[in-house]
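If you scroll down you'll find the structure; I have some questions about it.
Just one protein chain is left out here, and the rest sit where they should.
This part shows chain A:
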Amino acid sequence: MKNVRPLARRLFPALTVLTAALVLAGCSSPADSAPESGTDAGTPVIGGTMVYASGDAEPTCLDPHVGGNYPQALVASQFLETLYTKDAEGKLIPWLAEDSTVSEDGLTHTLTLRDGISFTDGTALDAAAVKANFEHLLDPKTSSSTGYLALGKIDSMKATETNTLELKLKTPDNSLLESFSMPWVAIESPTALKRSQEENCAAPVGTGPFKVESWKKQEAVNLIRNEDYVRPVADPNHEGTAYLDAITWRFIPEAATRYAALQAGEVQIIDNAQPDTIAAAAKNQAIEHLDAPRPGASNRIELNSSKAPFNDSKVREAFIHAVNVDAGIDSLFFGTAPRSHSPLSSVEPLGFSAPSLFDYDPTKAAELLDAAGWDERDGQGYRVKDGTRLSLTFPVSTSQSVPAEQSLFEQLQATAKESGIEIKINLLDLSSWYGKLAKNDYNLVSAPYTKVGPSVLSVLFHSDSTIPAPSGYFANLSQVKDPALDALLDTAGSTLDTAERQEKYAQAQKLVLEGHYLLPLYDQQNHFLYSSELLNVGATTAVASPVFFDTWLAK
């Protein structure tokens, strides 16, 4: 070790300069830092059509303001842009916005917009356009859910100058800029928004590097290059428009068929890549892998604390120690999904992790269950208390849980049985699954939630979130109602002091983890496989949806 030090010391200044240079180069935009694969592939080729195959259900509306789910975000990231975004280091940077300031009381946000940017229908981007978008999102007729929630704190807005928008908030909201980075709050042409919802759903108009040419339902969305594209943040390595002529956005729900189409060269990139195919693709020179975990919450199982048996924290803790999560993840995910011990995604800088709480420890589970009064056994070996079997209902949405995850749940079911806990897995379509949640007919549930920033914690664990929205859905599925937690989340969400924000969010996460309200599994999986003919794939939006401005197709 002694020999190393002087060398390190000698190298230190050189390293500092180099790091500074790299950081500066990387700061300007997310697309600047090209991914490891394909960086040395030579001069970009202009032209060609890339075929994208999505495993998600085809959206019913291409405007992510309407409803607001991830499949919409994926496709809309090609033709819509957001006010803010995240750079390659995960730092929030202004995009369509130039800057923003917030008043000392946190109630007035002033947003300045960039000059010289137009929508693909020729309308100019200005404060009035952004105002029209926010009004569109907040209009109940738009039936936005994700974007609507993100803008919920806005009380009123006024375009004070051509490029300046002043927002008055009901209560301070320090996650507003993070919310602005989500495609569900992307900015569309106000002229286009005036059309009927049906027309706007079919071809939303944005400022992105591509635009919607046509949408043949049940077949494909055809996107073509925006020839007048002006990148809000200049990229010294890539001036002008996108390299690809067009993108054909197809939907192939069957995972094996989708992978086969990629292998056959029929498509160049697929999403929702399954763990076994990712492992197989790793051995294939012609296929590359992009792993882009989604921000917001981790994938986790929520324990419904509102009713027996999980109204007893001992039983919740016992359940967490009774199931062997790690063994299942290792065998089913082929190393593609590292275990999470946090309510937040690993890409969230404010995530708090507590691995020691999540050991697989059947002995401890047995002690806890005995102490909680579940000390008798029935004929099938399940634990019983006062004549009731320790049985947990677990509705699983087949459209939200991939097959590997469903198999993981089956393995948890098998290990829980050894501790005398019965889990009844109920495979359901999405609407029946929502029905079970609305009727409080569940003890365990796994529901993904994507949002930029730690404010997702308020959505998932604040007692306000146990109150169902008009649609009947509520996001606080573990049904935590803790005034101390509410206070922490309220302060964390409104303070303008970043240190306080970090501290309060960490305390809030510690509280829900130590309260045994959830069992974190892994990040929300977001894997893409693509042909090695496709170069410069890797730039993503703040919600980890890929952007193909820099991508080109080698012929």
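A few remarks follow.
Just so we're on the same page, a residue touches a chain if its C-beta (ideal position, glycine included) is under 8 Å from a C-beta of that chain, and two chains touch if they have at least 3 such contacts; residues count from 1.
By our rule, contacts and distances are computed from a predicted model.
From the set "Aldehyde dehydrogenase", "Oligopeptide ABC transporter permease", "ABC transmembrane type-1 domain-containing protein" or "4Fe-4S dicluster domain-containing protein", the protein name that UniProt assigns to the chain left out of the figure is "Oligopeptide ABC transporter permease".
Screening A:411, A:463, A:495 or A:532 for touch with the missing chain picks out A:411.
The hidden chain makes contact, of the residues A:57, A:308, A:327 or A:371, with A:327. Where chain A meets the missing chain, the touching residues are 255-256, 259, 274, 276-277, 279-280, 324, 327-328, 330-332, 398, 403-404, 406-407, 409-411, 413-415, 417, 424-427, 432.
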